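One protein chain is absent from this view; the other protein chains keep their places.
Which chain is which? They are A and B, in the order written, and residues in each are numbered from 1.
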Amino acid sequence: MNNYPKELHYTKEHEWIRVDGTDGVVGITSFAIEQLGDVVHLELPKVGSKFKAGESFGTIESTKTVSDLYMPAAGTVTEVNTSLTQAPEDIAQDPHGKNWLIKVSLEGTPGNLMTSDQYMKYIAEEANH
Amino acid sequence: MDFLKKSTGHAVVLEEPPSFENSRPGAVGTDLPSLDVPRIDPQKIYKKTRSKKARLPELSEPEVMRHFTRMSTWNYAIDLGIYPLGSCTMKYNPRLNEEIARSGELSEAHPYDPIAWSQGHLRVMWELTEDLKGVTGMPGVSLQPAAGAHGELTGLMLVAAYHKAKGRQRKTILTADTAHGTNPASAALAGFQIVQIATGEDGVIHPEALAAVLNDDIAALMTTNPNTLGIFEKNIQTIADMLHERDALLYIDGANLNAVLGLSRPGDFGADVIQFNLHKTFSTPHGGGGPGSGPIAVSERLVPFLPIPRLEKKGEQIVLVDDTPQSIGRVKAFYGNYGMFIRAWCYIRALGGEGLRAVSENAILNANYMRSQLKDVLNLPINAPTLHEVVFNDRNQRETNLDTTKIAKRLIDYGMHPMTVHFPLCVKSAIMIEPTETESRSEMDRFVNAVKEILSTPNVEQAPTRVFRERVDETKAARELRLTYRFKD
Partner (left out) sequence: MTVQHRFLPTTPADRADLLKACGANSIEDLLIGIPANVRFNGVLPSGPAQSELEIRRRIRTLMKDGRYAKNALSFIGAGIYDHMCPSAVNQLTLRGEFLTSYTPYQPELSQGTLQALFEFQTMVAELFGMEVSNASHYDGSTSLAEAALMAMRLNKDKKRLLVSSSVHPEYVQVLKTYLANLGVEISFVPLEEGVTSLNSLKSLVTDEVMAVIIQSPNFYGCVEDLESLAAAAKAKGALFIVSTPETLSLAVLPSPGDCGADIATGEGQSFGVPQSFGGPFVGLFTSKMEFVRQMPGRLCGETVDAQGRRSYTLTLSTREQHIRRDKATSNICTNQNLIALWATIWLTMIGKEGFHELAVQNLSKTEYAKEALVATGKAKLRFAKQSTFNEFVVDLKGSAQDFFEKAAARGVAPGVALSRFDGKDTTGLLVCVTEKKSREDIDTLAQLLRELA
């Protein structure tokens, strides 16, 4: 049922990034959302905030847990999906598309990310744990 | 479903709205004394007064009695039956202790009363201090912290002060993966960072695992003993020695002290600090979530840093002193949750030294009985000697429709409180049972029979249903956040 688009790149912490030149769009995967359960709150950074790759840029909160969101690549936030912060429960629908989290202006080329095939293999192993 | 049919299902449980909805102008719940001095209008005294009276309810005395009595019938309690929450030590609360603590003799005193009037209270504190030294074999005690987590914070502040006095700053506290959530939270609040050690397959910390992370930045290792799997940390002496060799300290979380009264003393294996939870081990009532009391005991190394004020004997008198320059200061106004000290003091007097040991022996026997009765139906992930609590998981139920949460929720329909679930975190879908020493065999059997019946009828959905309120919608609560009553006006 899960569909992980080929054009995205994935992290072990279950974020994805869509790269277009020096612009990037960041979200979290449907697998992560299933693990979290009902999402009740999103804490996202202000436009203009700068992060290193792997740095926490916000949190996603369900009734059971809060998880940090990690930057797949270094960059500066250019846009925040404010319609999502107002209705965080919507993230369960189309998390790889219209319900992205932030847009960033990238610094350099992102490295150390998984392809969709690698990511699907990775989460299959995670689920078996 | 025979067992379920046998429970009554006929309780008189009534609806009762929030008090604000029954409020009527003119209803009076209490009479005030008549004023025997000239009445002063607040507006004559203050430049500005409160703009609008606070919307407190208006109800008569019998209505208030009913309001809260009806609400009380919606609660489960240790007075009703077994409350096998692992690591919470829900034992019987003797009522003499309640009567004495609430009597005017004890409850009307003020901490700033003349010292001569306070001698009895200070004597109770002194004797409790000696009791706690005896239980731990440790030389210093402070009764000041208000709860277990507060004791943890205080203990870790002592650890920080110890290293600071040696002219260094150590930033890291080691914890085990069996630790309570309060441990890392307390460490962070005391300014430390956390490094977690994984326990071995036998459920305890191994010296090799410690050696791999031990360095000169480690301020202390913090671990519960016996740990939250109900297993005694058998390498604790070696661990203590390894830590002390690096001048790092050993913090023992005393949450599970109910297992070792008179059987093992942390001071004997070199513990440097331990917090007590008087509301667990020493039976002061949980009160639906407090008040607790979290005294600490410390080794000689940490005595100079204990909070102020401290109890001291000056001839025949007991006094409070605060002239210890290395003290971390105060962690709470006044002297601690004194009302809880009295209850714990009464409890210890009622049992005596031998009785305290009998408490732990019976607690261990009961936990082992639970283990013996459930080990064939639930999976025991770690097969090590059980002390006061036993941890299973739902592995045997993977092929059925049941899991840990469902088992817990269905137990409610059998008229009993579930065990702790999904903790400790090192066991996936943990089922953690601590019966305590105050459960009889027949009450334990009631629990065991209920669990067995649930496991043999896996396809019941929708529990609990035989309760005042069924499953509550926690998602709605978190999304809509109604944290106060919405008044109509």
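Rule of thumb we're sticking to: a residue touches a chain if its C-beta (ideal position, glycine included) is under 8 Å from a C-beta of that chain, and two chains touch if they have at least 3 such contacts.
Not measured: the values here are computed from a predicted model.
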(message) Which candidate, B:Pro38, B:Gly167 or B:Gly315, sits in contact with the chain we can't see?
(response) B:Pro38
(message) Tell me which of B:His121, B:His206 or B:Arg446 is the one touching the absent chain.
(response) B:His121
(request) Have a look at B:Tyr369, B:Phe392 or B:Phe447 and name the one touching the chain we're not showing. (result) B:Tyr369
(request) Please give every residue of subunit A in contact with the chain that is not shown. (result) 41, 43, 61-66
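Everything below uses one rule, namely that only the chains that are shown with their structure count from here on.
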(request) Could you put a whole-Å number on the gap between the CA centroids of subunit A and subunit B? (result) 38
(message) Under the stated contact criterion, what part of subunit B meets subunit A in this complex?
(response) 474-475, 477-479
(message) Touching residues of subunit A toward subunit B in the complex: what are they?
(response) 38, 40-41, 61, 63, 89
